[in-house]
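For reference, the structure is listed below as structure tokens.
Removed: one protein chain of the complex. Kept in place: all other protein chains.
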Amino acid sequence: MGGASPRASRGHLTLGQLALTLGVLAAAALAALGLAVSLGSVTLPLGKSLAALGGGGDALSRTLILELRLPRALAAFATGGLLAVAGALMQVLLRNPLADPYVLGLSGGAAVGALLAMLAGLGSALVSGSAFAGALTATLLVFGLAHGTGSWTPSRLLLTGVVVASGWGAVITLILSLTPSRQLPGMLYWLMGDLAHARAPGAALGLLGLVCLLVVPLGRSLNVLARGGLQAAALGVAVRRLEWLVYLLASLVTAVAVTTAGSIGFVGLVVPHLLRLALGNDQRLILPACALAGGTLLVLADTLARTVIAPEQLPVGVITALLGVPTFLYLLHRSR
Amino acid sequence: MSRLETRGLVIDVPGRNGGDPLDLAVLPGQIWGVLGPNGAGKTTLLHTLAGLRSARAGSVEVDGLPLTRLRRRRLAQCLGLVFQEHHDGFPATVEETALIGRHPWLSPWQMETAEDLALAHRALARLDLAALGGRQVSTLSGGERQRLAIATLLAQDPGVWLADEPTNHLDLHHQVAVMRLLAEQGARGRGVMICLHDLNLAARWCDHLLLLYPNGETCWGPAESMLVPEVLERLYGQRLASAEVEGSRVFVAVP
């Protein structure tokens, strides 16, 4: 990110710039995935890793690479990409650069669902299902409350969401204080975000690809929407319809991300910001760039979380924040 | 070429009951001025005409079709608006902002073409903004920003222009330049409706006037029939003096 080439050509978006920027980011993503697959608490020589990727090599390295590292790295990529895209969408929807995927209480609902399932001692599949149900409940609750009043504005949606989110926060605290201490570590790791149990990245990756395709035709309308609802309507955007579509899309995307890896913070807030600083605010570029850069960031963060004090593990959410905060502050400082 | 008509239109000004129904037509080539004191509903009228808020009664039609029957994108090709206020939550360059005017003319899958870019550049040049293309909008002065909004509408090139105090923040030279631009649009067969505070600009540039009174009364007609000192004094609740300068009427508020 922040490379010299995209920054220099800041003007209106051209196909060439789009291809170049996304190409650079895709290469970075591939490199990050490569790194994630070749690093772990077990040291594998590069040759063995490559052989395992090709389906050869010994059984242990095949299991390590194909069954543990690769699915986890892909899940990290999908989750990071989804969160960054959801964050960018929420920021445009609420016309507020401080919005993140969780601002409307979605992660709170998911957390309540997940923690209740953990409290009941259910297995990880049911925990994920319960988290997803919680996320959808939160989405529909805010949708209903903000919609039911007839006229709504982004600030009304934001207020509704923030109040509902703090309600979820209280419920989470309640659950945590009623939980036997034995079960607490699992819950805390979930709340901080953890990829250890993300085994099937297929659905999340598929959604990420789908969203990237979907935002291509929506991109220019989103650019106009970012200028304000009235201006957008005057320029031919069906504002209300677009806003609900964006809200539901961002919610679905966040729900899948949270279900995959718990509520990983920071990625959804800061990746869109970083990219706007470097690339401007054309959603047709920013949204796919978010998918790639968010994914890359989370893959790198998860690799660090797995290896820094290996074989012991850190929660990945801690790493995203530790990596992202200084990078963000530095770029912010440099851009003024 | 588009034709904007109102049928029994009563705009929805909060806290005001009733109001005269409006039955007027902005025909291609006409320059309408909307005059009235603060709070009379000038901006509300413009937003209602653009379909951005609903009327209390009556309807607005473009080329004989009610606004509610038109798709927003089609509407934006017929009808464009310069807002009085400008928001910018996100960073954007001057060029990008002008280019946004082309939005209603592009299909969802299309990128802006070289022709769109040329239109945007021409619009910026027309408003003396060509040199500022790469600047961030947030760094512009009030007047520059106002001209950028007009340049965006010029790039949009709708059939009917609705402009809410387009001369706000502008120096005298740019006031005249903008009014001349709007007059040119009339000459190109566009219908133009401008909310104005400056009676003299209205007198100099508009061929039709609509007067909005705070109590909802309205009257409209050809400019020369409306520019009667007694009528305008009642409109603003302000004593006026008038004189003839270089062939056009000039009004001055007298304390």
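Should a chain be cited, it is by its letter among A and B, assigned in written order, with residues numbered from 1 in that chain.
Please note the rule applied: contacts are C-beta pairs under 8 Å (C-beta built on N, C-alpha and C of every residue); 3 or more make two chains touch, one makes a residue touch a chain.
Definition applied: contacts and distances are computed from a predicted model.
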Pick, from "Cytochrome oxidase subunit III", "Phenylalanine--tRNA ligase beta subunit", "Acyl dehydratase" or "Cobalamin-binding protein", the protein name that UniProt gives for the chain of this complex that is not shown.
-> "Cobalamin-binding protein"
With touch as defined up top, name the shown chains that contact the chain not shown.
-> A
Among the options A:G40, A:G81, A:P201 or A:G317, which residue touches the chain absent from this view?
-> A:G40
By the document's definition of touch, the residue of A:H12, A:R69 or A:R95 touching the omitted chain is A:R69
Subunit A, residues in touch with the chain not shown (by the definition above) = 40-42, 59-60, 63-64, 67-69, 121, 123-124, 177, 180-183, 185-186, 189, 194, 196-197, 306, 310-313
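Keep this in mind: only the chains that are shown with their structure count from here on.
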Which subunit A residues qualify as touching subunit B in the complex?
-> 10-15, 91-92, 95-97, 216-218, 220-221, 223-224, 226-228, 230-231, 233-239, 276, 280-282
Subunit B residues touching subunit A in their complex are 47, 50-52, 71-77, 80-81, 83, 87-93, 95-97, 99-101, 103-104, 106, 108-109, 111-112, 117, 120, 133-134, 156
